[in-house]
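For this view, one protein chain was removed and the others were kept in their places.
Right, chain A next:
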Amino acid sequence: MADAEDNGEFYLRYYVGHKGKFGHEFLEFEFRPDGKLRYANNSNYKNDTMIRKEVFLTPAVLKECRRIVSDSEIMKEDDNNWPEPDRVGRQELEIVMGNEHISFTTSKIGSLMDVQTSKDPEGLRIFYYLVQDLKCFVFSLISLHFKIKPI
């Protein structure tokens, strides 16, 4: 099992967003096979503009991202019983790992209550926590690389 995951392709993309009063507000990031991490965060709230950052990651970072994904076992799940994207919002998670390619879509998840009351609480819980862990990872990478520390 280690072989199939350690070797071969790796690609990951996550999107969460909605369209509303403040335009198309979304967060999206993408780990590309060549090491490039792209990050975009858009909102027109108070006339804010889009933030777009990109940086090349080393193989060590991609390897850690793969480990986080494979430890979650998200590749074994399926979104067919997850709530469909709706007016409130949409999430997309697309991952290529080894010879598997998943592309899941679902609505926004407000809290664990939404997970517990869904038709596939086990699978949706895995998704819910994986997304949080990935966001932590990406926010750390992006803020460390681009943000100046205030005094």
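Note that contacts are C-beta pairs under 8 Å (C-beta built on N, C-alpha and C of every residue); 3 or more make two chains touch, one makes a residue touch a chain; residues count from 1.
As a working rule, contacts and distances are computed from a predicted model.
Enquirer: Using the UniProt record as the reference, specify the protein name of the hidden chain from among "Myotubularin-related protein 9", "RRM domain-containing protein", "Large ribosomal subunit protein mL66" or "Centromere protein P isoform X4".
Expert: "RRM domain-containing protein"
Enquirer: Just name the one of A:D48, A:E73, A:D86 or A:E100 that touches the chain not displayed here.
Expert: Candidates A:D48, A:E73, A:D86 or A:E100; residue touching the omitted chain: A:E100.
Enquirer: Can you list, in ascending order, the chain A residues touching the missing chain?
Expert: Spelled out for chain A, the touching residues are 8-9, 11, 15, 26, 28, 30, 32-36, 38, 40, 42, 50, 52-61, 63-64, 67-68, 78-80, 84, 92, 94, 96, 99-105, 129, 132-133, 136-137, 140-141, 144-149.
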